[in-house]
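All protein chains but one are shown in place.
The first chain written gets the first letter, and so on, giving A, B and C; residue counts start at 1 in each chain.
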Amino acid sequence: MATVRGFPHDVIGMRRALHRFPECGFLEYRTAACVAERLAELGYDLRIGPEVMRADAMLAPPTAAAIAQAQQAALDMGAGPEWIARMPEGQTAVVADMRRGAGPVTALRFDIDALPVAEAESDAHRPFREGFASIRPGRMHACGHDGHTAIGLAVAAALASPESRWRGTLRLIFQPAEEGGRGALPLVEAGVVDDVDLFFAGHLGCLLPSGQVATAANGFLWAVKQDVIFRGAPAHAAMAPQLGRNALLAAAAAALGLHAMPRDGDGVTHVNVGTVRAGTARNVIADHAVIEMEYRGETEEILASLAKRVDDIVQGAARMQDVAVETIPCGRSIGIAPDREAMRRVAEAAGRIGVGSVVEEWPIGGGDDATYFMRRVRERGGHAGYCLIGADLSAGHHAGTFDFDEAALPVAVRLFTALVEGA
Amino acid sequence: MATVRGFPHDVIGMRRALHRFPECGFLEYRTAACVAERLAELGYDLRIGPEVMRADAMLAPPTAAAIAQAQQAALDMGAGPEWIARMPEGQTAVVADMRRGAGPVTALRFDIDALPVAEAESDAHRPFREGFASIRPGRMHACGHDGHTAIGLAVAAALASPESRWRGTLRLIFQPAEEGGRGALPLVEAGVVDDVDLFFAGHLGCLLPSGQVATAANGFLWAVKQDVIFRGAPAHAAMAPQLGRNALLAAAAAALGLHAMPRDGDGVTHVNVGTVRAGTARNVIADHAVIEMEYRGETEEILASLAKRVDDIVQGAARMQDVAVETIPCGRSIGIAPDREAMRRVAEAAGRIGVGSVVEEWPIGGGDDATYFMRRVRERGGHAGYCLIGADLSAGHHAGTFDFDEAALPVAVRLFTALVEGA
Amino acid sequence: MATVRGFPHDVIGMRRALHRFPECGFLEYRTAACVAERLAELGYDLRIGPEVMRADAMLAPPTAAAIAQAQQAALDMGAGPEWIARMPEGQTAVVADMRRGAGPVTALRFDIDALPVAEAESDAHRPFREGFASIRPGRMHACGHDGHTAIGLAVAAALASPESRWRGTLRLIFQPAEEGGRGALPLVEAGVVDDVDLFFAGHLGCLLPSGQVATAANGFLWAVKQDVIFRGAPAHAAMAPQLGRNALLAAAAAALGLHAMPRDGDGVTHVNVGTVRAGTARNVIADHAVIEMEYRGETEEILASLAKRVDDIVQGAARMQDVAVETIPCGRSIGIAPDREAMRRVAEAAGRIGVGSVVEEWPIGGGDDATYFMRRVRERGGHAGYCLIGADLSAGHHAGTFDFDEAALPVAVRLFTALVEGA
Partner (left out) sequence: MATVRGFPHDVIGMRRALHRFPECGFLEYRTAACVAERLAELGYDLRIGPEVMRADAMLAPPTAAAIAQAQQAALDMGAGPEWIARMPEGQTAVVADMRRGAGPVTALRFDIDALPVAEAESDAHRPFREGFASIRPGRMHACGHDGHTAIGLAVAAALASPESRWRGTLRLIFQPAEEGGRGALPLVEAGVVDDVDLFFAGHLGCLLPSGQVATAANGFLWAVKQDVIFRGAPAHAAMAPQLGRNALLAAAAAALGLHAMPRDGDGVTHVNVGTVRAGTARNVIADHAVIEMEYRGETEEILASLAKRVDDIVQGAARMQDVAVETIPCGRSIGIAPDREAMRRVAEAAGRIGVGSVVEEWPIGGGDDATYFMRRVRERGGHAGYCLIGADLSAGHHAGTFDFDEAALPVAVRLFTALVEGA
């Protein structure tokens, strides 16, 4: 069996090794291979790729070229070809089961993807200063999922130990593409949590200070991720600009209009046009523009109200320039609150491992498509929670200078371990 | 000597062969190799690359990676490695001299570059229907420079023939990077036309119908090409958007503001934001945006007035988002009118070859950095002209459906030949 | 003594009489005259105009012409000239005291101003259908302050009755210009609440249903109201548009930019550009533009962060058009929470009068400059509350179809009466 070159065993070491090689959504080949190999070594039963992900539920999957490139890069880093072969079309999930007699099915979810953010190259930024910054330009673990993955592997090791006392079935879900809200649904649709009694996910940081644990994240927002494509007509920018239909100006007006959508007196909203790519040449009227955007709302009703406005804005901006417009769905997530039973268990586990400060609820601010798992588990009679593990941050999530207090990692490992042992 | 594979000899065949393999500014390696090889075969003395281009006058040269890729692509198409080797850093000009005793130095300029435009894939588009459409996605000869290059080679052959009667020195200048106004100045600065007595350039099409020749293009505009880079700060789009400084919205406001600059009661103006590239991820406040833009004016004064406004707009748009902004000069061209003596000679030559309809002046609408040659020649006491060869068009210059009536090609060949023979 | 013609005595009648004649901030001459006359009849000691308002604390006072016009309109409606004479420069506040021996000083605040909103002329709109709609085009009691004023007068009558049992000093404050946050501060600065032990204000509606009372409004936002004036240069729009400096486009870019300010992950924000007035003629480049705007934030820190962005946006928009810009402060309000003692008293009073449903806190959504009174009272050792009296609405506050369930009026009268009697 091929070996992922030099992959460490301690949680901080694993986090740093993962940090160096960030992979974006549905392209986490080297990460998934590391995970699978380690879990197999620990004796877990593995299901990988298409076995646990429904391809038809994958929104905005990568191109074949991007997949081939990511696979090659993973192989070049020493990923085992047998793992890569099992994830043919961006299905980079790994689900690991371990059974210890009768008892509840407890599932833990860990997300593994990185972001297309350029990591800061400055001595003030610890990953750079200490030599574990991203080696892949323009990609970065800027949301702590490197930590989440490392925590999951450390928890897997702890619970696989004979000393660890628990009964029933343990299921570890290493999910791709949490960013953008694309990765959970294909797993849910494949039935991965249909028999789960207890489900937990969690997140580092989120402005909760080091040393604290929150029994529940609240404020999960409903969200839509989509691309908008404007198609116009090119023309010589000086000889006959009047013959062009300007997709770039349509995108610019749409971007400004989208950010100018009204706040909602009934609850939180967010909107972001994250990228614009428009035009081909300086002296040609731009005939093509693509924007990547998202919008979020505190309730399903607010999301629906935003959806109407977003549609009006992109249609209107297109009409202003007489260009065609198309909207491509790329991700969704739903808002759901952790349930009381799950919160009780987190509080109990945090107490058991000696966490000094346990807060009841803490606003997560953003979203996490773990909510799809949570909804499915609850619909089928189980309990579902989402906790936060406090970690001081060097900068906000998604910033190029993001980093977190690694002292939170062993706390998280103990917390998840205790959750299973107490189930 | 390596041979450019299957390069034809007739002007229409040459045009189509060039059309299939479009190369953008300072990357015309295969085109230049074809040109050089043919001219060498015809007995011209060649100067290539750094011999005729001052690198320090090349605005916005391509990256080393782009150059390497273009060189390899040219080699793959059969370009002679000895030619490629002589054009190390994007200096893809070829200047060919032939001397027949004492007499004036007559220079003809032909531009060879293509555009980053996607060619139409439709049976209504002749190059596609007849199988000579671009084989390079996103690049296209959408302004007729394939025709210009073919004309230049055919003129070279005609004038090299012993039957052709002329005296003095003939200089053929195959210039890269006319689009964007970047290619002429490095040649001028290298002194390529310092000893020229008569200079001619020309253009196909420009809305002049097939069968006609214009003795002069007028309305050459002064132009500036520049990139504008906005640099802000990223942030999580939902957890803490207030921490971001949004470069994308700065670029959007700048694009709208630039296109909304006032017309000028004193003469023609044009402006185009041709491309925008902004942001990295959907759920991150965009911290980076680049726009490629140009602006043009009928006089140097109008250009200066626009320059002031452009600066105000990009500075103001940056201030609105509290982002930094930088402007990178990428090209310039100047306005100059063909002189009377040059016009007289074009009219005389057109009459000699039997052109039915000779118009005196015809608006070119855009610009051409041939004006830098024209100014230098005139400053040193020579005459400089710029004629138009009528060609019915299928669509406007720079459109993905651009094509021209190839019947114009032999007319142009005869006209330029006659200009030299009459000099 | 002159009599305000036909002003009724029942609370619904008073509300409707006030509704027909809406007066905007600092111009409530007829309203204040009605109030003063009635309170004088009831035996209150009155302080009016400059006696209770510091002119130098009045932001954005009306012009002398607007004041003269409002005074004349009030006189035409039968307002007593002796009252009008006491409010020379827009100081339209009336403060009424009644003393019954030793005891606490209890103050009630009622706001009296209307909005520049056009009232709906439709049979679906009860004030129109039943004949008490505004007779003043473009002005309307669209926020219920007509009800507040009527409640205040009915409370004044109830507490002036010999049967009403209370001790100490009662102070009724009829405040102008609550909209825009301009009216409270001049009263506070004049010391009107410096000796107050208990202070209460309240609001009808705010989405609280009829039959309910909220012991506290929460979510008072910090707010800034300001005008932004852009000054450019005019020019003939066709002969020489380039000579103009376009204040209208600066205002348009600023309006879009302001609405596009990011949400804040730390709390609620709001922004509104409520009006734009720009330019003078169709064929002249607009040399002048004025926008009336406001922004609000959940905390003082968020407000400060918005202030920085607002400044960047208006400065940047001005720079884009090379126009001058000036910001005129027009109002501020602060966020403060009702205190526990005040909430307890509202709950007790609501119980005493038999309100079926008492909720503890209810989001007010907007702001109310009653917060200035509340802060001053608390700074000097008193208690300050703000309650909501539920009233079903026909449309949102500030809409042209706004109306409220008048059954709430007697509830409010009993509640405020009970608050004083229980003090």
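Keep in mind that, in the parts below, contacts are C-beta pairs under 8 Å (C-beta built on N, C-alpha and C of every residue); 3 or more make two chains touch, one makes a residue touch a chain.
Just so we're clear, the structure is a prediction, and the values are computed from it rather than from any experiment.
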### Message
With the missing chain put back, one of C:I12, C:A66, C:A160 or C:A233 would touch it. Which one?
### Response
C:A233
### Task
Can you work out which residue in B:A260, B:V290 or B:A307 touches the chain that's missing from view?
B:A260
### Query
With respect to the chain omitted from the figure, which of C:I112, C:A216, C:A252 or C:A418 is a touching residue?
C:A252
#### Entry: Touch criterion as defined above, residue of A:A177, A:A253 or A:I389 at the omitted chain
A:A253
### Query
Among C:P116, C:P209 or C:P410, which residue is in contact with the omitted chain in the full complex?
C:P116
### Query
Residues of chain C in contact with the chain that isn't shown?
115-118, 138, 143, 179-180, 206-207, 221, 223, 225, 233-241, 243, 246, 248-249, 251-253, 255-256, 259, 270, 272-287, 289, 292-294, 296, 330, 364-367, 396-400
### Summary
Residues on chain A facing the left-out chain by the touch rule are 236, 238-244, 246, 249, 253, 256-257, 260, 262-266, 285, 302, 305, 308-309, 312-313, 315-322
### Query
Footprint of the hidden chain on chain B, which residues?
256-257, 259-260, 262-263, 265, 268-271, 365
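Throughout what follows, only the chains that are shown with their structure count from here on.
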### Task
Indicate whether more than half of the residue numbers at the chain B-chain C interface occur in both copies; give same if so and different if not.
same
## Note on the structure
Per mean C-alpha coordinates, the chain lying farthest from chain C is B
#### Entry: By count of C-beta pairs in contact, the leading pair of chains
A-B
### Task
Starting from the mean Cα coordinates of chain A and chain B, work out the distance between those two points in Å.
46
### Whole-Å gap between the CA centroids of chain B and chain C
65
### Message
Counting only residues that touch at least two other chains, what does the list for chain B look like?
### Response
236, 238-241, 243, 246, 249, 253, 256, 285
